[in-house]
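Left out: one protein chain. Kept in place: all the others.
All chains are identified by letter, namely A, B, C, D and E, in their written order; residue positions are counted from 1 within each chain.
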Amino acid sequence: MDSGNIAWLLTSASLVLLMTPGLAFFYGGMSRGKSVLNMMMMSFGAIAVGAVAWVLVGNSISVGESIGGLFGDPSTDFLLQSSFVSGDGEALIATGFGATFAIITVALISGSVADRMKFSAWMVFAFVWVILVYSPVSHWVWGGGILSDGGPIFSEDWFPQDFAGGTVVHINAGVAGLVLALLLGVRKGFGKVPMRPHNLPFVMLGAALLWFGWFGFNAGSAFAADDSAAAAWVNTTTAAAAAILGWLLTEKIRDGKATSLGAASGVVAGLVAITPAAVAVDPWGALLIGAFAGVFSALAVGLKFKFGYDDSLDVVGVHLVAGLWGTVAIGLFGTTTFGAWDGLLLGGGLGGLWAQIVAALVTIVYAAIATLIIGLAIKYTIGLRVSEEVEISGIDLAEHGETAYEEAK
Amino acid sequence: MDSGNIAWLLTSASLVLLMTPGLAFFYGGMSRGKSVLNMMMMSFGAIAVGAVAWVLVGNSISVGESIGGLFGDPSTDFLLQSSFVSGDGEALIATGFGATFAIITVALISGSVADRMKFSAWMVFAFVWVILVYSPVSHWVWGGGILSDGGPIFSEDWFPQDFAGGTVVHINAGVAGLVLALLLGVRKGFGKVPMRPHNLPFVMLGAALLWFGWFGFNAGSAFAADDSAAAAWVNTTTAAAAAILGWLLTEKIRDGKATSLGAASGVVAGLVAITPAAVAVDPWGALLIGAFAGVFSALAVGLKFKFGYDDSLDVVGVHLVAGLWGTVAIGLFGTTTFGAWDGLLLGGGLGGLWAQIVAALVTIVYAAIATLIIGLAIKYTIGLRVSEEVEISGIDLAEHGETAYEEAK
Amino acid sequence: MDSGNIAWLLTSASLVLLMTPGLAFFYGGMSRGKSVLNMMMMSFGAIAVGAVAWVLVGNSISVGESIGGLFGDPSTDFLLQSSFVSGDGEALIATGFGATFAIITVALISGSVADRMKFSAWMVFAFVWVILVYSPVSHWVWGGGILSDGGPIFSEDWFPQDFAGGTVVHINAGVAGLVLALLLGVRKGFGKVPMRPHNLPFVMLGAALLWFGWFGFNAGSAFAADDSAAAAWVNTTTAAAAAILGWLLTEKIRDGKATSLGAASGVVAGLVAITPAAVAVDPWGALLIGAFAGVFSALAVGLKFKFGYDDSLDVVGVHLVAGLWGTVAIGLFGTTTFGAWDGLLLGGGLGGLWAQIVAALVTIVYAAIATLIIGLAIKYTIGLRVSEEVEISGIDLAEHGETAYEEAK
Amino acid sequence: MKLVTAIIQPHRTDEVRAALEAAGVKGVTVSEAAGYGRQKGHTEVYRGAEYTVDLVPKARMEVLVDDADAASVTEAIVSAAQTGKIGDGKVWTVSVDDVARVRTGEHGSDAL
Amino acid sequence: MKLVTAIIQPHRTDEVRAALEAAGVKGVTVSEAAGYGRQKGHTEVYRGAEYTVDLVPKARMEVLVDDADAASVTEAIVSAAQTGKIGDGKVWTVSVDDVARVRTGEHGSDAL
Partner (left out) sequence: MKLVTAIIQPHRTDEVRAALEAAGVKGVTVSEAAGYGRQKGHTEVYRGAEYTVDLVPKARMEVLVDDADAASVTEAIVSAAQTGKIGDGKVWTVSVDDVARVRTGEHGSDAL
């Protein structure tokens, strides 16, 4: 037991837990005033069911004894009994740290279903998705499963690097968001009515809390207060700052104005992209990954209008696109200072790039199919979507019996 | 000196300090738009006078040389002179950690006096209450006083467990809130006019900051970055998540709708209940303590309308009720993995349950009498309550010369 | 490598990064509803260009090989290449910690230019100012430059103490704010129209996040989780609490009412004043420094109306005045418990006071001249100020194409 | 029919609504406004500076009534809203050509 | 000229605006209001307590029209805003002495 490592893991887990309320503000501010509470409740609901699902079986499925590299035995650590009784602080706080990852990942999905998903359907979806999608995928990548370095697909030299969750978290959630958005259909007025953010300072607050929490997410993924953690911290900040600039410049050139929504989204895009690469690249790599993440996502958020899927708050445009870019970029800029192998541009050849692409594809395919099945099952039992009347008059009042703001009187 | 422990205590003390502004938002969002600033000023005022009172004599009264097990000698560490000159980092930051506990405890009380207490009366009350109520009670429980394991009331085997403040913080503040609410009387329109929260996102923000800070509160109460701290972290998250579900299900069944105010209140109820029990129970105990805390508090917040006391923002329904539940529940679910003795359901017998109940009762009686005396003294000198005209037109403008929001122009 | 120290530095750097979004709310809440986004974008923009400038050359200029005590060689650690390749965690996270200081310092300046500065001009200004003003001054004081104890001006016994940035951060930013405000001129309606804060809860939120982050700022400046860090934590809290009381009492006596804006500003004034002195004084010194910082700044914020400079959000009244007071107060209250020499009131003589005053003056002169040159260069190239029409109809819409809040519908 | 519009102190809204109900009025529309009249010129001190604040928040209430009730409704509002202090507000009456109830499409007095 | 004022359910605003455009109306002014009429007396449960909520949010729309169009515009609004439920609102018409367009200073019908 190293008290410094435990101190940093306690701090990191606390920081990552804070990310989900941060997301509630990031998404809640972006939504309309009549659906902000529902948006926030999807995040708070994700915390509630995510934590309970994780404590019950999620942690076991993720890091328990592997069954064919596909998932951990759910009985290994049911209700964290074995972790707890062992009394080992580092193992215990690691289960807590894991819970916060499961929570934020499923919460991210809620951005694509704004204004129109039944709250009960969301709660069921989140609980099931953590168990059937998040936990197994995290087992593949971090629990010694099929996408790990010891796994069946990859060689000793070339295997996927995903330091803090490019595949497990962002590609996974991005694909799930796309599938749910397609299942739910577009909102009334989509592409015609502006649906502007009702409270941009809340979006900024959300972005700030996300960034702050992301230090726990990325630097905490070193599972120690060591050199790697420090490197992850520096790269994280560099990439996020560069992504703000990338996004704002893209807007300035295209639309003539740099928006605050762009700055907040740029923060998130940069953080997403550097997540898998946090220790795999040097600061110049982080600078490029961040800057291009800002540019790519700024361009990608417009696609939904072209293709007609209502990814309301840009889960696809930000998390899927920047998650893919960051995952693939390790294949280009990877270096062995703190990373596992050199990328293409550092003379390492194509092996890394290939491993990264394969890991991304496997995640995409599984997330799409599994989310589709869960979504369809809910659609044909309790139903996914609220009535049109509820959508127009506001989901907050209909589903939660509340409006966000009362007049001062 | 262990740098890991100091790192965690520095972090924990910072986290707990943040809880009081978090409370300002939790309470401020719940209040009406014309009294949100006053509500927040009671928290910020508590920080100011609480810290000064603690640095002057509170810390000495709490952990100074015991005078008959009742309180520490106030001169022991006046102005922290001896702690500071000793130059011992762990002792020094522990005094800071203690200050943040005194601050949040007195700030909690302000929820019961919303919209109608003179700001000057509040500032005097907070200063005196920290010195005469919080500091002695914390001496009894944590400073080797009458409610400690070495104290006069309890045996070597059976003594009260209060890891992070079920009695000292929540029962204490809950009782004080009830007494002050009774002294002040009900607000104009109480029970007739809705008085709905004016800004529910602020309530969510407050709950999020409280939860985040509570990691310092509970896991920091291990006073080290060790196995106990990790156990406290995991139990804290488990209980809070379960309490959200408990509260929301209660609402869904009773009123047909799960509210965001319920989710936010559920977070707090769960955290309150697990506070004394953070290391005394296993995760399944935490799950049950949390879930029932949500149910009990969701039912209890309606009582004020039945009995006619205007506990405006539910200090009694949440802190007193969940604080009592958590304190007593150790007597049921307590286990020796990290705790001191086994509870009733683990075959430990009734000894623990008895110790918990006695500690709760002693705290209730003292808090009630001492708060009553302080409150009456203020009532008959500078007065407790603002005029009816101020209450109707808004306490923010009358007491602070401000309104919270200005039109955009 | 000490994992406890790295854990605390990782935490501290994260905390200080959070201060700038905190500032965005502190300033944004104070501004009018039509310019809150621009206000916040100046902070987020400062994060973006500040981090990039620091990673590129700022860190080298600050702590690189000294060129005549004036600045570090910018090539020493270009793009953090040498820090990164060395792989030393403590050095690496120290560069990140440094970045967060550069960011917040330049962001502080934005308070004096509210409602009227071109966003492009701000971005250029911030980038250049970090490189040409912040980085060299931090080299003088903390990088072994001319204001360090080994420097050419001071003796072995008497040299300036600036633990966390009284000169480098607050006096520096305060003077720069004054110069920019003079260059830009007053806003339409200055001194006649109220221009009250549009959202005081946001101001409180900002103050809370600033305080929370300031623990990283002050206690993190020990660069270790040790006794000094603990002392800095305790003094920081004591001074901030005392400053709230100082400010509120001043208001109560002068205007009859204690305002929430006063409480929030008092927090910041107290934190500013204790920044240089965090370990140089004992708690009683911290109490006095804080209390007087509150009084002095409460009086100073009215000066702009007398002298006619539009320091819109009181960068001068709070940061320059309290920064000067804290810097000079070490000369009075300094003690060697954790500090370097005894101040005048502890029998140390005038040497310390003299060193503090000289350091402050050098900083003032350089910051004024360098900021003036940068400001003039921008004024006569891309221009500093938006048109009057934009100022009246709102800078948010004109410069960012957004309004902060949309009606609920 | 007549439309009676009242600009009153916001904290008198409840009293005025009660008075209207007592007077048998069946509906009211309320909105926010700000204004000045004799109340103009009030100065306040904030953060060490003195300002003239001229727009004071008010509540606007609108009541559609039959011609015969206009005078008594005006009196009811005036007496309920009165505090005797400057800024108490104004009540004015305008003739209405036609009123329609949206729910049923009825017109005239039946629509009130 | 006439001023037609409508108090309607907020979620019918888009439909009413479309109906007005179809009716050839060239401009509209919209604002927020709250009100009660027959809708009064609806109770709700919140946090374990029961309340009577009497002011329900409404949208106010004002349209200046020529005398000849007042009736048809009223009908257009009524049919677009109608849901048949209590709380659908009211539409009333008032005679206007004069209208001026600020941009040009024109008066009368030309200013519409």
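Brief remarks on what is shown
Keep in mind that, in the parts below, a contact is a pair of C-beta atoms (placed from the backbone, for glycine too) under 8 Å apart; a residue touches a chain by one contact, two chains touch by 3 or more.
Because the structure is predicted, anything quoted here is derived from the model rather than measured.
Across A:Gly150, A:Gly185, A:Gly302 or A:Gly383, the single residue that touches the chain missing here is A:Gly302. When the omitted chain is restored, the residue from E:Ala23, E:Val45, E:Ala71 or E:Ala111 that touches it is E:Ala111. Across the entire complex, the residue among A:Pro152, A:Gly191, A:Gly308 or A:Gly383 in touch with the chain not shown is A:Gly191. Although one chain is not shown, part of subunit C still touches it, namely residues 392-393, 401-402. Remark: the residues of subunit D touching the chain excluded from display are 2, 6-8, 31-38, 40, 54-55, 58, 60, 70-71, 74, 77-79, 81-95.
Contacts to the hidden chain, counted on subunit E, fall at residues 1, 3, 17, 26-32, 64, 94-103, 105, 111.
Assume only the chains that are shown with their structure count from here on.
Graph distance from subunit A to subunit C, where chains that touch are one step apart, equals 1.
In the assembly without subunit D, touching between the remaining chains still links all of them into one piece.
Per-chain CA centroids place subunit A at a distance of 45 Å from subunit E.
Subunit C has residues 2-5, 7-8, 11, 196, 199, 205, 225, 255, 259, 261, 404-405, 407, 409 in contact with two or more other chains.
For subunit E, the set of residues that touch two or more other chains comprises 10, 32, 44, 46.
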